[in-house]
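These notes concern the structure reproduced below.
In this view, the complex is presented without one of its protein chains, the others remaining in place.
Right, chain A next:
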Amino acid sequence: MSGQLVRLAETGRAPVAFRFDGQDMTGLLGDTVLTAILLGTGSLRPAEFGPERRAGFCLMGACQDCWIWAEDGSRLRACSTPVAAGMRLLSTAPERWPA
């Protein structure tokens, strides 16, 4: 599916390759994880308490809606974490978590 977000400006930055739920994705240097993921897809994660999916809400670190996982079992707040080359991210906890 197409992304939730649309890039309007600042397109001249270097590409950054990462993985999200096993898919190869590319952001630009300076994108947050939230920006980089939502340019390519419609949401960040399933909701824990309802059937819907979530894509963040406040984008300023106040609502905590955009916490996602890394394949190593760590968690990160997507709106305040810059995307970095080689990140391996997940919308849900890794299968063998907690290890």
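Going forward, a residue touches a chain if its C-beta (ideal position, glycine included) is under 8 Å from a C-beta of that chain, and two chains touch if they have at least 3 such contacts; residues count from 1.
Here is the rule we use: contacts and distances are computed from a predicted model.
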> The complex has one chain missing from view, so what does its UniProt entry call it, picking from "Aspartyl/glutamyl-tRNA(Asn/Gln) amidotransferase subunit C", "Aromatic ring-hydroxylating dioxygenase subunit alpha", "Sugar ABC transporter permease" or "NADPH-dependent 2,4-dienoyl-CoA reductase, sulfur reductase"?
Replying inline: "NADPH-dependent 2,4-dienoyl-CoA reductase, sulfur reductase"
> Mind pulling the chain A residues that touch the left-out chain?
Replying inline: 4-13, 29-32, 35, 39, 42-44, 47-50, 52-65, 67, 77, 80, 82
